[in-house]
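Pasting a structure here, questions to come.
Every protein chain except one is present and positioned as in the full complex.
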Amino acid sequence: MPLRASKPSASAIPVPPQDRWKRFFDSDMLHAFVRSPLVMLAALIAFILVALAFLAPWLAPHDPYDLKSLNLMDSENPPSWVKGGDPRFWLGTDDQGRDIFSTILYGMRSSVLISMSAVGLALLMGVSLGLIAGYRGGWVDTVIMRIADIQLTFPSILTALLVDGIAQAVLKGSQLGNSHYLILVVAIGLSYWVQYARTVRGVAMVERNKEYVQAARLIGLSSRKIMFSHVLPNVLSPVLVLATINLALAIITEATLSFLGVGLPSSEPSLGTMIQIGNKFLLSGSWWMVAFPGATLALLVLAVNLVGDWLRDKLDPRLR
Amino acid sequence: MSTPVLSVRNLRVEFPTRRGTLVAVDDVSFDIAPGEVLGVVGESGAGKSMTGTAVIGLLEPPGHIAGGQVWLQGERIDTLPPEKMRRVRGKRIGMVFQDPLTSLNPLYRVGEQLIETIRTHTDASPAEARKRSIGLLEAAGIQGAARRIDSYPHEFSGGMRQRVVIALALAAEPDLIIADEPTTALDVSIQAQIIQLLKTLCRERGAAIMLITHDMGVIAETADRVAVMYAGRIAEIGPVRDVVQRPQHPYTKGLMGSIPTLEMDGGRLLQIPGSMPRLTAIPNGCAFHPRCDFVFDRCRTERPNPMPSGASAVACWLADPKNGSPRVDREATAAQAKSPT
Partner (left out) sequence: MLAYSIRRIFEALIVMITVAALAFVLFRFVGDPVNQLVGQDATLAERDLIRKELGLDDPVPVQFARFVWKAAHLDFGMSYQVKQPVATVFAARFPATFELAMTAALFATLIGIPMGVYTGIHRDSFLSKTFLTLSLIGISLPTFLIGILLIWVFSTRLGWLPSFGRGDTVDLGFWRTGFLTRDGWAHLILPAVTLGLFQLTLITRLVRSQMLEVLRADYIKFARARGLTDRAVNFGHALKNTLIPVITVIGLQVGSIIAFALITEFVFQWPGMGLLFLQSVQSADIPVMSAYLFLVAFMFVAINFVVDLLYVWVDPRIRILGSS
């Protein structure tokens, strides 16, 4: 035997769970997180805003859905601290007398719900299509990836707009009631699946050719099982990064579509519709009807973006 | 003896990181005489490339020279302002990097890159520069240089590209070439040709070479003197014949023992137990002591500086004349060192 000390390779040693936690707390990631106050602040703001959105029914002083409580006498009130403001309406009221603060909370709830569902849909679609494409290969792969390539050449906001616009026009006649939510989720979800599919496919293709997968196949493990146990853990971090960044994009997309009048109808509270309504009154000086929902939207997106950007830098430098 | 082309004194290169400062090059001193070939060997991470990069002033921040001096033909260059240092690069010190595939800008024809270099450092007209470029390519062994000068880098093979890179490094006739692993990325069959070319071209032009490599074979055939580096320091430096045939530092001995030769007839290659310490964990005393077969107490506490021993200088307490060197039987210790790791 040669006089060589065999170097133990780090990856060969299994890590016990408690060590894994310890490693996480020791890791550069947590270190960097605590070291960057801006990101911590952004994460905090994003968390608070989302929490406010979900707690809207309990927190909002008024219910913008309750038409009976609305009084046109209360319309276009400026914020309470401005001359002519009404102490009941902290951030003022809109043209129908809805309390801006309450409507923002409810509106943010719609925005966050739709965006999260849309990102969920995109993730589900993208990950499964990516897995299938990467694992099956052959013509399935070709078809899926060509569609992805082609869709990638269109900006996703345009795809969402076209899908949404067409769906709205098609369903205009039929009474589908609350279908606006569904249409938005589908339209936005459909426009963001591509990146997940590409990422997952790449990893799946690499894994597919590794020896342990070939071996697992030979001993008769089903390919689905292999994909789930080996490919998914490997794509977790890039998918998480994508989902965070996409959440910000989805929020913007929803707000934009609603603002353009092809998303939620203006009777439904959402940040986009609020800004659309407020925009009409901006020239007459009722700035609060745009300013508060606009600032909320910007803050929400900026906070999510900052967290996403930071995650991307730390977790997945390839995506940069 | 005339002034050395390059004179490095107590060079220290540091990399500040979040977890403390790494010392990549520590107290390194050596000279290169005009026209001389100095080989610098060591494992990866031993600081040999870092020394070369520091000499030419291209350390990537946050790395920086933290101490020592670099003299070029009697002029101190480590303290030169950036613009003056730029004029030194290419004109007085040329550099050849490891990978010819990535050393050339893919978007420019090789001629453009040659002419640009020549015109940066001389007053040559475009036509003159082009003529000289063709001459350089011819000298570098590129067939049909007059035609190939207008090719893009990707139209050359790896070996051909390294010839172009050498031509580029020599374009402004520097007095010193720093060749950083010039053949590592190349096919074994053409490595010798490229080294030979480098040596011939430099000899014709009177340029000295600092040849950085981990290949002792290349050093043995090419270099006049050799410096062996270990964990950022010079372990042994001396004439190539002495270092190769009568290595004095235990690390050098191990290094020489690990080269296969034809005369070995079945004997085992020697290996040094353990591996080089990471820069974050350099042991006290002599950096090599945990792996050394001849270690004794002084090695664990006191760091040896290179001390003259014959024509060489060796950084080992064994070479200290004041030291009653307690030579231990090598085989016995080696057997002991093998088991626990």
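We call the chains A and B, going by the order they appear; numbering starts again at 1 in every chain.
Here is the rule we use: a residue touches a chain if its C-beta (ideal position, glycine included) is under 8 Å from a C-beta of that chain, and two chains touch if they have at least 3 such contacts.
Computed from a predicted model, the values in this text were never measured in an experiment.
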Displayed chains contacted by the hidden chain, counting the whole assembly: A, B
Of B:S29, B:Q73 or B:T120, the residue that touches the missing chain is B:T120
I'm checking contacts with the chain that's been left out. Which of B:A46, B:I77, B:A140 or B:A169 qualifies? B:A169
Which residue of A:A56, A:L91 or A:A248 touches the chain not shown here: A:A248
Footprint left on chain A by the chain that the document does not show: 146, 150, 153-155, 157-158, 161-162, 165-166, 168-170, 172-173, 248, 252, 255-256, 259-262, 275, 279, 282-283, 285, 287, 290, 294, 297-298, 301-302, 305-306, 309, 320
Residues of chain B touching the missing chain are 56, 58, 86-91, 94-95, 97, 99, 102-108, 116-117, 120-121, 152, 154-155, 165, 168-169, 171-172
